[in-house]
Every structure is written in C-alpha cells, then in structure tokens.
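There's a structure below that I have some questions on.
And now, chain A:
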Amino acid sequence: MTSSSLRVKGLTKRYGDFVALAPTSLDVAKGEFLTLLGPSGSGKTTLLSLIAGLAHPDEGHILVDDADVTHSPAYDRDIGVVFQNYALFPHMTVEDNIAFPLKMRKVADADLRRRTAEALETVRLPHVAKRYPRELSGGQQQRIALARCIVYRPAIILMDEPLGALDKKLRDQMQLEIKRIHRELGTTIIYVTHDQEEAMTMSDRICLMNAGAIEQLGTPEDLYFRPQSVFVADFLGESNLLSATVRQVDAQGLDIVLADQAAPSRAVGNGASFAAGEPIKLMVRPQNLHVEDAANGKLTGRLVDVMISGSMTRLYIAPERVDMPQLVAAYPTRSSAAPYEIGQLVSLDWNSADAVAIRDGRGH
Partner candidate 1 sequence: MALAKAPAIEPGQLRTTARSRARSQAWTWAAMGGPLVLLLVFFLVYPVGQLLLLSIYNDSGFTLAPYRQLFASAVYIDVLLITLKISLATTLVCVVVGYPIAYLISVVGKDRKATLLFWVLLSFWTSFLVRAFAWIVLLGRNGVINKLLLSLGIISSPASLLFNFGSVLVGMVNALLPLAVLTMLSVMENIDRNLPRAAATLGARPGMAFWKIYFPLSLPGVAAAGIMVFVTAIGFFIVPALLGGRRETMITQLIIDQVQQTLNWGFAGAISVLLLIVVLIVFVAYDRLLGLSTMTGAAAPRRAAPSRLADPVQKIGDAVLTLLGMISDRIILALPSRRRDRNPEQAGLGLQAFVWTMLIIISAPTILMIPLSFGTGGLNWPPQGFTLHWYETVLHSPVWTQAFLRSLLVGLGTGGLAMLIGTPAAFLLVRSNVPGKAAWLAFILSPIVVPRMIIAVGMFYVFARMGLVGSAFGLILGHTVVAVPYVVMTMMAVLRNYDTRLDHAAQSLGARPFATLRHITFPILGAGMFSSFLFAFATSFDELTIALFATGGLNATLPKQFWDEVTLQVSPVIAAVSTCLFIFMGLLIFVAERLRRRAAAR
Partner candidate 2 sequence: TPAIWSPSRAAGKRIVVRDDGGIYTKAYGAVFYRPFTDATGIEVVGVQANAEPVAQIKTMVDTKNYTWDMAKISWPAILLLTNGSKVYLEKHGLESEPVIKSIPAEFMSPYGVGTNVYTTVLAYRTDAFKGRKAPQSWADFWNVAEFPGRRAVRKHPFDTIEEALMGAGVPTAQVYPCDVDKAFASLDKIKSSVAVWWTSGAQVEQMLISGEIDLLPTWVSRPQSAQAAGAPVEIVWNQGIWGGDNWSILAGTPNADACREFIKFASDPKRQAALTEYFPAGLTQPEAFNYVKPELAKNCPTYPDNIKAGLKIDAKFWFDNQAAVIERFNSWILA
C-alpha cells in the first residue's frame, strides 16, 4: 500500500521581508484527507511547494514517515503534485504527459499504456490523448494535470485546486474519483480548494489558513458548527454574527443577551470557555434564521433583496436597529413558494441550539 504520514514542524517561508508562511506545524496521518482552505494569498500554495520540495523553507522541518526530508530533492519524496496552473509539458501530447511519471519509474511499455489509458478514462478525456495541451480547454487541461498525478499513485498527493476550472457536474464526478482513489489506495491527500462545499464533503479534516498561519484545524463539523474565531465563522459558510454578552454559563450552554436588548436568550458554546459578562459574537447560519411574517421573532427587519442561487433562496434583511449588520436568511428554493415583497417588514427567529457563541477576541 502506498501511503505515508507527514509531519511539518515550524515550517517558515519568507520572500524578502514578506512572510508568506509563518512558522507552521501540522501532522497528517497516513491515509488522511486534509484540506487546506483559506483566503487568496494565505500561503496554501507556499505550504504545498515546501512539502513537495519545490521551494526551500527558511526554517523548519518536513518529515515523511518520520524521515526528515527537508533537504531531499523533490524527485526523492514520492509526493505527487497537481499544480494550480496545471504545469503541463507543452511539447508533449496529453498521452505523453500522463505517461511521463511512469516512464520515470521505468514502468514496462504495456503496463504504461494501460495505466495511461485508464487515467484518461478516469478524467473522461480518452479522445484527446494525441492532442497537445494548448489544444485543450482550461478544464480539460486541469483534468489532464489530475490524471498525470494519480496515474503513478504516489504515497502522498498534494492537489492545488485540482477542480477549480471544472463545472459543478464534472466536479462532482471528479470528487468521487478522487475519493475513490483515496479510499482504494489509502493515499494521503492534502487538498487545496476554494469550494467550501467540496472541502466539507471530501475532507477528514480541514486546515483553515489565514495570512500565512493556521487559523483552525479540525473536522468539517468542528469548523462549521464550532468555529473558534469570528474569522472561521465568517470564512466557512455564510453566517450572521450578532454582538452579545454572556450572562451565565451552565452545562448545556449559555445565557446571553443580544447587544442593547433586554430579552435574554440561549446559545451553545463552540468548545471554548466563557465567563459571565464577556462580550461575544453570536453566530446564526442563514439557513437557521427563520423569517416569519408575524412580529414574534427575536429581531425584526426590512427585506432588502431576494436572491435565488440554485437550491437556496436568500433573503437579505436590514435590521430595524441601525448598528447591526445586514442579515441573511436562506431557505430551500421552491418554484411554488409564495414570493416575499421587497421592503416588507419581517420578523426573525432562530432555534437556540443553532446559535453558537464565539469569543470576540480576534476580528477579521
């Protein structure tokens, strides 16, 4: 079985004065599927290049199966990479591109052909085998880059947005393929994506990066339901963040009061410990914010906009109280749903089990 564990200790990369990656430590278990998520420029590609041996860290160590590979050349690491910009070899046909890693491993000709053809099948592009990369569309190139990486089954695969240029349909299919490879071969995968849905459905754990450092590392549910910071709450999925103060903490949750409001309400914690009187942010996901016609909810506001974005229809609501940010509520799209009217006064409510308290220490 080709699978390896990976450890990164205090890895740092600077470009001149600019710190692209602050000292970062990370453990990835054998066969784990870890996703790197984070804003553009947060150091995801940088971290991958260091792990792959394509850039030299200024400090820190990389261990593959407990062996220090910090100074090993890339070709000795058995780490496959799918590059963000594809990096297909322009002078080779698609077929030759995919066969390249097999050739480097001196795979016998018949085997090589078979596996190349298989990889092309996997990415659903058997008909472009003889073309050159410049004769492919963006998405086709990306799939070839993917095929070239999975064809030789490296122990660790790093994928830098391998599906970024694909449409939803194909993306879903490719996700299944990647998961299948992951499952069947037990390969350790570190995956970069901008698609949160993808990150949540595919990963064992998600590593959320921000400004060259790890912001939170945990299972998708951890990050989604128990974000450790406002940044995480805000970055992963949409969220309404309301200022509040802790009144009292008990085993089941917290008693809180929303800012400038007398009525107390309940919330659940995110795992951190809270003290009474502490100012917090209360996170309510849009799909958990219920809009009601009657004025019996926790908040009221005016409907600003309605947007259908596929399966969800979003309502944008300006709260009556001016110092609050705009709120978003979402509900499943139905062609048969009764339409709301822009400008209409609505009442908002949520289930206290869906309101998560977050320390207000770090803002974005």
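Behind the choice of candidates: all candidates are chains of the complex that A comes from, given by their letters.
Assume a residue touches a chain if its C-beta (ideal position, glycine included) is under 8 Å from a C-beta of that chain, and two chains touch if they have at least 3 such contacts; residues count from 1.
Please read these numbers as outputs of a predicted model, since none were measured by experiment.
Participant: Could you check which of 1 or 2 is in contact with chain A in this complex?
Facilitator: None of the others touch chain A; the one that does is 1.
Participant: Applying the document's contact rule, which stretches of chain A touch candidate 1 when the two form their complex?
Facilitator: Within the complex, chain A touches candidate 1 at residues 5, 7, 9, 16, 27, 49, 52-54, 59, 61, 63, 66, 68, 70-71, 73-75, 77-81, 83, 85, 87-91, 100-101, 103-105, 148-149, 152.
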